[in-house]
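Removed from the display is one protein chain of the complex; every other protein chain stays in position.
Chains here go by letter, A and B, matching the order in which they are written, and residues are numbered from 1 within each.
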Amino acid sequence: MKQFWAFVNKEFLHIFRDRQTILILLLMPVVQVLLFGFAITTDIQNSSVVALDECQTAESRALLKEIESGRYFDIVQYIESDRDIDAIFKKGKVKIAIVIPQDWSRRIGAGQEAPLQLIVDASNPNEASILTGYLQGIAAQFAGLEPVLDVETRMLYNPQLKSAYTFVPGVIGLVLMLICTLMTSVSIVREKETGTMEVLLVSPSKPLYIIFSKTIPYFVIALINIVTIILLSMFVFGVPIQGSIALLFGVSITYIFASLALGLLISTVSSTQQIAMIISLMGLMLPTVLLAGLLFPIENMPMPLQWVSKIVPATWFIDMTKAIMIKGLGIGLIWKQWLILLGMTVLFIGISVSRFKIRLS
Amino acid sequence: MRTFLFLLEKEFKQIVRNRIILAMIIALPTIQLAILPHAATYEIRHINLAVVDADHSTLSAELTAKLSASRYFNLVLAGTSYEQALELLEDGKAHLILEIPPHFEKSLRLTAKAGLMIAVDAVDGTMGSIGSSYLNQILQSFAADLIARGDIAYPDAALQARVQVIPQYRYNTQLDYKTYMVPGILVMLLTLVGGILAALNIVSEKEQGTLEQINVSPVPKQSYLLAKVIPFWIIGLLTLAIGLVIARFMYGIVPAGSLLTLYAFAAVYVVAFTGFGLLISVAAKTQQQSMFIAFFFLLIFFLMGGLFTPISSMPYWAQVITWFNPTAYLIDVVRLIVMKGSGFADLLPQFFCILGFAVVFNVWAIFGYDKTA
Partner (left out) sequence: MSEAVIKVENLTKRFGDFTAVDHISFEVRKGEIFGFLGANGAGKTTAMRMLCGLSRPTEGHGTVAGFDIARQQEQIKKNIGYMSQKFSLYNDLKVWENIRLFAGIYGMKPKRIAAKTDELLNRLGFMAEKNTFVEKLPLGWKQKLAFSVAIFHEPQIVFLDEPTGGVDPITRRQFWELIYEAVEQGITVFVTTHYMDEAEYCDRVSIMVDGRIEALDSPRELKKRMEARSMDEVFRQLARKAQRSAD
């Protein structure tokens, strides 16, 4: 055991002496949470539109004024002909061209149907249909219609629709995976490459100690990262922790163990640092970003991808973190997910330890 | 010049022999294009909805049926208890709850007005707002149907019909999210090839000690770096070609604009990104460090580059940051070329920005590379 702590000490020295790396490891999550928490949002506002007012009456001008007064649209240009529309779209800034036909006012006055034409850049389909919906609402309101259905919408858990609520749990999941899996696997393979691993392995200490001692500093760094991210999210984004902090840490530590075990596993199958990195990147980072519900809802994916997402550890972690932090759920509602994550962790540790032993013999 | 050719020969031999790189060139485009467009989607489809119907009337049943028939929603519950629905929401089994209050039909028929309530699991803010906005659209069209059928006596029934909004969708008439994602993924490919492979390259020579052998020779550092850029440049353009072929056969996406324009941009962009990778490689001490820095920037470049969420939705300060993001320009450009067929003349500002990045990153890498470090 004494030997073990000697090794841990050596690993800490390695990492903490390298100020550049330690700075990156500690600051990177902070920068990411800040940037993503504030910047990544699909909340649509101030979309650029152009208007083609062929009607040129007080009414048509009033409608355009109405459109511009809301927070959704900016009329950036009044155009003369619908031939210009395509050229404008091709420059990429403008999303919609609103065309008010020549006889629009007259038709309203005569009680006839008065169509308002929208030419929509539908490259991004969501944006296109949401913006169309907004314009329909504005037009109906302009006509002085009282809506038949008065819909009251309540946004539960996140009334202001802050994107930080979505991203904080996700970024924790991502950062822990990066540090624990990528850094661990690469640092072990690096010792293999430079040959120092051989030196350690022929020493009388237990090989497993040597390997485990490499994971401890990353474990500590990961814990520091969790604390910083949670503090940031509480005090900068005002995301409160609704549930139990102890439970949150319990779940996080399980996830850290799973990630460290994955790092060990990758190190046993890769012969060079580059291979370890590619496996970490392709096998873990991409699935974590894409399939774990960090950015995209899992239920929208086709069935096979949903199955894959179930074997990504981050899926369960992010799910639980959201439940604990934001919904304030207790252990009664998340124990199943926790058990699954725990099972994965045990499995990964088991495989990597047995693989490591095989390699030695 | 002859020195340069010797170096170039060496880089090519090394790259061709590196099985990881060869695997990446083939596997990366295939896997990413096969999986990403399906995974990375905000397309609303089968979003889980619970309906709490406290009215039990013909109209409330009709509304429930309309929602369940919609391709946007997946009815997970049609019950009477709000608590039960809330439980589903907490469990993550439902995203939205629609509550139809008692006397819904009566109120509609008597006053042509009725209230409804939507509760959204807004932990995922994006899904919350997109989902509720789609739900709202269906509700409004339900109301319009009722008026049109004369089921309810709307005082201004004539007006409703008068102002009509007729949308005409261009470029992506099927409103298919995949068509939107594929061009972005092509950019991702170019970035990964240039950025990651180059970021690992010089630093790995540092670790192996061969860089010192180069440093102690009279090789000019520009030649050395240029010899590194060229193979990645070719690989990048090759990856793009493979990506375009896959996009064609898997998704039927053929660029509307000119391939030449597309390649002109890609060529400059790969030079920019390889320069960026080499810059990291020159600055980093170990491959581990350089990989970590590369990941850090790549995540920022992608997530803040309009790949998944529109830049126009970001707060202003974040939009300012995206001006310094080369990936943001190329994602924009490739979408414009592939989907709308924009020409080179339309895209001049973006071209000069990307060219600027190419110059800055590479010059910076040359100055940053100190042979007598």
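One rule holds for everything that comes next: a contact is a pair of C-beta atoms (placed from the backbone, for glycine too) under 8 Å apart; a residue touches a chain by one contact, two chains touch by 3 or more.
Small disclaimer: the values here were computed from a predicted structure and weren't measured.
K.L.:
Given that one chain is not shown, what are the shown chains it touches?
P.N.:
The undisplayed chain, in the complete complex, is in contact with B.
K.L.:
I'm checking contacts with the chain that's been left out. Which of B:Ser107, B:Ser133, B:Asn215 or B:Ser258 qualifies?
P.N.:
B:Asn215
K.L.:
In the whole complex, what residues of subunit B lie against the chain that is missing from view?
P.N.:
The list for subunit B reads 2-3, 5-7, 9-10, 13-14, 17-18, 208-210, 212-220, 371-373.
Convention: only the chains that are shown with their structure count from here on.
K.L.:
Indicate the whole-number Å distance between the mean C-alpha point of subunit A and the mean C-alpha point of subunit B.
P.N.:
A distance of 12 Å separates the two centres.
K.L.:
Taking the touch rule as given, give the residues of subunit A at its contact with subunit B in the complex, in rising order.
P.N.:
Per the touch definition, subunit A meets subunit B at residues 18, 20-21, 24-25, 28, 31-32, 35-36, 38-48, 86-87, 89-92, 107-108, 111-130, 132-133, 135-136, 139-140, 142-159, 161-163, 165-166, 174, 178, 182-183, 186-187, 190, 193-194, 273-275, 277-278, 281-282, 285-286, 289-291, 293, 295-297, 299-302, 305, 319, 322-323, 326-327, 329, 333.
K.L.:
Per the contact definition, I'd like the list of subunit B residues that touch subunit A in the complex.
P.N.:
Spelled out, the residues of subunit B in touch with subunit A are 20, 24, 27-28, 31-32, 35-36, 38-48, 89-92, 95, 108, 112-130, 132-134, 136-137, 139-140, 142-143, 146-147, 152, 154, 156, 158-173, 175-177, 179-180, 196, 200, 204, 207, 285-289, 291-293, 295-296, 299-300, 303-304, 308-310, 312-315, 318, 321, 332, 335-336, 339-343, 346.
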